[in-house]
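The other protein chains are all here in position, but one chain of the complex has been omitted.
Going in written order, the chains are labelled A and B, and every chain counts its residues from 1.
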Amino acid sequence: MSVPGYDLIVIGAGIVGAACADAASGDGLRVAIVEPGPIGGGATAAAMGHLVAMDDDPAELALARYSLRQWEAFADLPEAEFSRCGTLWVAREERELAAAAARAARLAAAGVEAQLLDDQQLYELEPELAPGMSGGMLVPREAVVYPPRVARHLVARAQSRGAVLYAGRRVQALRRGGAQLDDGSSLSGPVLVATGCALPALLPQLPMRARKGHLVITDRYPGLLRHQLLELGYADSAHGDADSSVAFNVQPRPTGQILLGSSREFSATDAAVSPAMLRRMLERCFAFVPALRELQALRAWTGFRPTTPDGRPYLGAVPGATDQWVAAGHEGLGVTTALGSARLLLDLIQQRQPALDPAPYAPSRLAA
Amino acid sequence: MTERYDVLVVGAGPAGLAAAGTAAAHGARVGLLDAQPRAGGQVWRHDVRKPAPRAAREAIAALHGVNLLAQHSVIASEDGALRVETPEGSALLTYGALVLATGARELLLPFPGWTLPGVSGAGGLQALTKQGWPVAGKRVVIAGSGPLLLAAAATLRAHGAKVVGIHEQASPDSVHAFARQLLHWPARAAQALSLRARLMGVPYRFGSIVRHAHGEDAVRVVEIEDAHGTACVDCDLLAVGYGLVPNVELAQLLGCALDHAPTHPHVQVDELLRTSVPAVFAAGEACGIGGLAAARIEGAIAGHMASGHADEARVLLPERDRARRFGALLARHFAPGSRVHALATPQTLICRCEDVTLGALDGYADARDAKLATRCGMGACQGRICGTALAELGRFPRGAGRPPLFPARLATLAGLATSPSDDASRSTT
Partner (left out) sequence: MSATVRLQVNGQPVEVPAGASVAAAVAHWTLHFRTSVSGETRAPLCGMGVCFECRVRIDGVAHQRACITPARDGMQVDSHD
């Protein structure tokens, strides 16, 4: 029996794997994609789809900025449901507003336009915010997308260039020079593992924790909110190491629906919606936008963010292995940074000079 | 705000009324909740113009000591308690035993024109009419399957509608075979005869289906096909229902095992109506469509069981088995046929919440895959209409539900009572 050979076997068709398969096929590589579930059915389906530059880690900011430029190519793609609502960071206290000035400067230095707002400007943009806010920071060019459909689009585009999708197949094990599938067959060629939270099943030497999050979506209320809204303290929740935390993070979908987040939990392993966590998260949202209380919620769900010990993704060669690559561990920024991650990784695989310094993302930094 | 009951019954139709009355007669503290404003469920729904049937009046009058919680909608399960939403706010109800008497809903299947205003379910139009929907003088076509069509027609006629015709999709042979079986069920036969008498002069056609509804802002003309060909009929309202499917969403949320055969799931129960979850019982249509008599007797069994009187429950089992056999008879003779399954075209909307066509679902392997790609089932009905229809059409089974059980205020999901006074009481308990 002959073993099909590829230039790159992409394992996992979440937004990151899909972007890698798309980039690789665009480079002319013969690509295989192996995905046991629906395309974009894991963290990608659970995500908010907010394209956002976080400035608290220079390496994350560089990757986000690089990736956001590539997202512009999807602004007119219907499947992406791209909506340039901008990001509005809300300050509850003067102290937060003062810190926002430094953040705006860091973003500006990275080429991301950001404007500081006083309280009056803030309420003009979002009249439903609770009284007493100090002001905010508007990042006007940021946008939201619908990640599962983008993942499908990227896989379909790769397929149109000849990539082969092994749908419903799971990679059982990595083998020297390829991968073994759960139906007993094998594929040969370099592998790229983009399995997110499931990374330890194939690469146990790379530490990964699943960080649970909750989201709720409402019926349609067009015009109620206009921007993706976050509290300026969001990074404390996102990048802190508390076992559980919540932050105000609310998004108007292009449909008029409101998507509400966010929560983070390390120790919760079951996917069930936790009433206690949901309560904490929603009360946080109500504190910023009281009108949310009376909206009709249609669905609540959870997802798991693949989280590395330092919060940065693994992008690069698997330490000590030959022809094994990894792109995983993007925590809450997988959608934002998927396109840039793919580009960076393909540059490394193809031995081109990457546009970014790859060192901060090198898997060897944390390999056990 | 937390309320505690020995026995909590969800659904105030015939099964739930019987369960609540029975458990209360044993001295249990019983709560009986329903999303509707009045007890009675679908079959005994309160009629604003007509007196209720005697059995319904008696069942409701028998609720001594039962706390009737109308307009209470179950939203979620929280650590062994039910979170309910009311028009005023929300509450947490705890229970020693729970009886799921969640009943059934109508099987509504897509066909070209089914989204036009004026097109509704058959039981749907009956329910609307009982609650004051103006039908006097309106020309109504009734179609679909099963004895519910006759009941709907009788209600509509009693409210002054002109029933133009009743179109049963089952073949004449199938309906006649059912009628012969009725000889073994004298009470049912009498009921059927009385319905027919009330519908004197209304054509009742077999092997006859509505293919298409036409109209601009509302239905005006329907295309009806039978063995002799297709005819167009003018009407003001079209009511089409293909029988019933069990409401299992709450059972599923609680983790109760479901039986998925053959097409639509029902709650799995043992002989004494115990579900797979301890202290949770199920009765009536939720356990599989069985009809009114089965619902009433199962409600009583579940009421005995939930209040710890298994011996009294066992006495009722032969009666229950007989009632269930009638339900099986209905399913056998009125199941929608392949002509009905083939009515929707690729252009027909299947998901009415998100306006997704049947054709848009081609190539998707399961409900979740299709939902992520097309939004089918993502809307307010949470897939109750489209998911059930797709299962009936043989596309794929309905996807697993997500909380809340029904759309609910965000304040309810946050566990908040809405009014400030309730907030205060919550913080002190």
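The definition used in the following text is that a residue touches a chain if its C-beta (ideal position, glycine included) is under 8 Å from a C-beta of that chain, and two chains touch if they have at least 3 such contacts.
From a predicted model like this one, the values you see are computed outputs, not experimental measurements.
Per the touch definition above, the residue from B:14, B:31, B:124 or B:165 contacting the chain not shown is B:124. When the full complex is taken into account, the listed residue touching the unshown chain is A:255, out of A:255, A:274, A:302 or A:324.
Touch with the hidden chain on the side of subunit B covers residues 35-38, 42, 46, 48-49, 71, 105-106, 108, 115, 117-121, 123-128, 131-134, 217-218, 352-355, 379-381, 384-385, 407.
Looking at subunit A, the residues touching the absent chain are 219-221, 255, 294, 296.
As a convention for this text, only the chains that are shown with their structure count from here on.
One finds 41 Å separating the Cα centroids of subunit A and subunit B. Considering their complex, residues 76, 78-79, 83, 365-366, 368-369, 372-373, 378-380, 382, 402-404, 407-416, 418 of subunit B touch subunit A. Residues 38, 40-41, 45, 148-149, 152, 168, 216, 218-219, 260, 273, 275, 278-279, 282-283, 285-286, 292-301 of subunit A are the ones that touch subunit B when the two sit in their complex.
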